[in-house]
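A single protein chain has been omitted from the complex, and every remaining protein chain is retained in its original position.
Chain nomenclature is as follows: A and B, assigned in order of appearance, with residue numbering initiated at 1 for each chain independently.
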Amino acid sequence: MDYYLSQAINGICQGSIYALMAIGYSVVVGVVGLVTFTHGEVIMLGAFASFYTFQLVGNNLIIGVIASFLASAFIGVFVFKICYERFFNAPRHISLICTIGTSMLLRNLAQIIFGPNNKPLLEVVPNRFFGQGVVGLTLVQIIVIATVISLSFLLFLFFNRTRWGIMLRAVSQDKTAAAMMGINVRLTSLLGNSIGCGLGGVAGMLLAIYYQTLVATMGGSAGMKAFSSAVLGGLTNIPSAAAGGLCLGIVENLGITISSASFRDIFAFIFLLLVLIVKPEGFAKKTGVRP
Amino acid sequence: MTIPPSISALFQKKGMRISLGILGIALLALIPQLNLKSYYMGVLCRILLYTILAGSLNVINGYSGQFNIGHAGFFGIGAYTSAILSLQLKMPFWIALPISGLLAMIVGLIVALPTLRLKGIYLAIVTLGASEIIRLIALNWMSLTGGPNGLRGIPAPVLFGLKFSRSQQYYYIFLVLSLVFYFMTRRIIQSRIGRAWISIREDETAARSLGVETMRFKAANFMYGAFWAGIAGGAFSPYFKFISSDMFSLDEGFNILSMVIIGGQGTLAGPIVGAIIVNFLTEFLRPISQYRLVVYAILIIAMMWLRPQGLVGVSKSVLAERRFGRSRRVHRR
Partner (left out) sequence: MACILEAQSICKYFGGLKAVEKVDMQIEEGKIFGIIGPNGAGKTTFFNICSGMYRPTAGRILFEGKDITGMPPEAIARLGIARTFQNIQLFRYMTVLENVKIGFHIRTRSGFLNALVRDRRYREEERFIENEARAVIEKVGLSPYVDTLASNLPYGLQRKVEIARALALKPKMLLLDEPVAGMNPLETRELSEFIIRLNAEGYTIVVIEHDMKFVMNTCHHILVLNFGQKICEGNPAEVRRNKAVNEAYFGKGLVVGGVS
C-alpha cells in the first residue's frame, strides 16, 4: 500500500511537470489557433538551456528557470516565423507539416550540437527527504511542485490583470474581431506563442532536474505527453489541460507499478486513446459558441 | 515539371499508354541484367521499397486528407511479423508476407478508430504515439522481438528452388510488389471509392451531405495504407536479414513523410519522384549522414513555403492552397 501511495505522490509531482507542459501547449494552440508538433523540441531545448546555464553559473535554480524560459521563448519566435506567420489563412495542414519539419530540424540539429547521448544533470538540488517511511516528498519534488504552482499563478495574473494578457485572450477567442478592435494580432500571437514555449522550456528544465538526465531526443515523448494532457481541455482550455497533466502523471506512475518502467510511455498513449474515445472534445465547459 | 503537350498527348491514347507501360516495365525488369555493382542494386531496391511505403502513405495523406505521421510503425509491424513468422514458425515468405500486411491493417484500424470522428490533428498525434509505442514494444518484448539485439538471420525467400538472397534477385520482388501496388491503387483511386476519398479530402461536410459514409471510408483508406506499409515491411526484413527496433523510429516515419511531401501529395507519381529524390539525397549525403534529416527537414519546410503541392503534385487541390486559401467568403454577397 505504501508503495502505491508513494507512486501516487511521484505521479502528482511528475504530473505537475506535465501540467506545465500542457499549459504551455494550450497557450500556444489557443493564441496561434494552429496545432503544433514542435512543443516537444521546445521543451528539450529548455532543458539544454538550463543544463548549460547550470554549468556556467552554478546550480542556481532561479537563473535556470529564467534561462530556460528565455531560450525556449526565443525558439518560439523562430517557430512562429517559420510555421505560423505566413499560414494563418492557409489550410491547416500546411502549417502542421511545417511544424513537423521544424521539429525534425530542431531535434536533429540538437543531436548534432549536443551529442546523441544522455547527459547527466546531477545534484542540482540536494538529495533530501521529508516525511516518514516511504510516504513523503523529496526536496526535488517540493521544488518542482512549487515552481509549477508559482508559474501558473503568474500566468493567471498575467492573463487577468495585464493589458497584454487581455489582448492575448481576445486574440485567442476571435482573431478577426480582435483585429477590428485595433489589436496587433500578429504581435500578440507572437508574444503568446513565446510565452507558451517559455513555459514549455521551464517544464523541460524541471524534467531534466527530476530525472537527473537529459537527451536530445527527449522531445518526442515530452511533446506527446503535452498533447495528451492538453486534449483533456480540448487543446485550448488551460485549467483542464493542467488537470490533464496531473491525471496523466498519476496514471503513468500507477501504471508502471503493474508493469516495468520501460513501458511508461505506453500508459500516456493509452490515456490519450481513452480520453479520445470517452470525451474527445475535452472536459472544458462549452461556452456559447457554435461548433 | 511540365510535360510538353505533344508527349502528354501520346499518353492520352489508351493503346499507346499500355504499350509504353509495358516498355517501361520491361526496361525496369532488365536493369539487374546490367551487372551493376551490388551497391547500386541496393540503392535501386531501396527506392522500390520506398515507392511502396511513400505511395501507401500518400493514399492516406494525399487522397483522403487524413494525417498519418507514424507510418514507420506499420512498416515495423510488417517487418517484425514476417521475421518472427519465418524464424520461429519456419513459415515460407510467401505466406508470411500477406499476414504481415493484414496484421498492419488490423493495427491500423485500431489506431484510426478512436479518431475517425475528430479533426485530423488527433489522428496525426495518435499515429505518432502508436508508432512510438510499436517501437517500444519491439524494444522491450525480449522473448519475441529480441529486444535491443533485434532479429538476425531472417531467411531469404525461395520460389521454385530459386533463392532471393542477393539484391540483384530481390530487386524483382520489390519491383513486382511496387507494380502491383501502383496498379491496384490506380484502379481504386479512379473508382467510386477513390472519388469518395477525394471528396472527403476536399470537403468533408459536403461529402457527408451527399451520403458518403466518411467514417467507413476513412477507416478503409487508413487500413489500405497500413496494409501496404505492412507488406513493404514484410518484404523488407528477409531482404535486409536483420531488423531492430531503431529502424522503425519516428525519424523513419518522417523520412517516408518527407518523400511524400517533396514528391507531391495526392498524385500517384509524386511519391515515386519523392522516393527517388530522397534516396539519392541519402546516398549523396552519406559522408555527412548526421545532417541527412536536417536537410530533409529544410526541404519539407521549403516545400510548404514555395510549393505545398510538392514537385509533381496537383496544383488544383486543397493540398495546394496557400495563404490565399479559404477565400470562399470573398465570393459571398
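We adopt the following convention: a residue touches a chain if its C-beta (ideal position, glycine included) is under 8 Å from a C-beta of that chain, and two chains touch if they have at least 3 such contacts.
Everything numeric here is computed off the predicted structure, so don't read it as measured data.
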{"item": "Per the touch definition above, residue among B:Gln88, B:Ser191 or B:Ser289 touching the missing chain", "value": "B:Ser191"}
{"item": "Selected from B:Leu48, B:Met105, B:Leu151 or B:Ala207 as touching the chain missing from the view", "value": "B:Ala207"}
{"item": "Positions on subunit B where the hidden chain makes contact", "value": "184, 187-188, 190-196, 198-199, 202-203, 205-214, 220, 314, 316-318, 320, 328-329, 331-333"}
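One rule holds in what follows: only the chains that are shown with their structure count from here on.
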{"item": "Touch list for subunit B against partner subunit A, complex", "value": "65, 67, 69, 114-115, 117-118, 120-122, 124-126, 128-130, 132-133, 136-137, 139-140, 250-251, 254, 257, 261, 290-291, 293-294, 296-298, 300-301, 304-305, 308, 318-319, 321-326"}
{"item": "Residues of subunit A that touch subunit B when the two form their complex", "value": "35, 37, 82, 86-98, 100-102, 104-105, 108-109, 111-112, 220-221, 224, 227-228, 231, 260, 262-263, 265-266, 268-269, 272-273, 276-277, 280"}
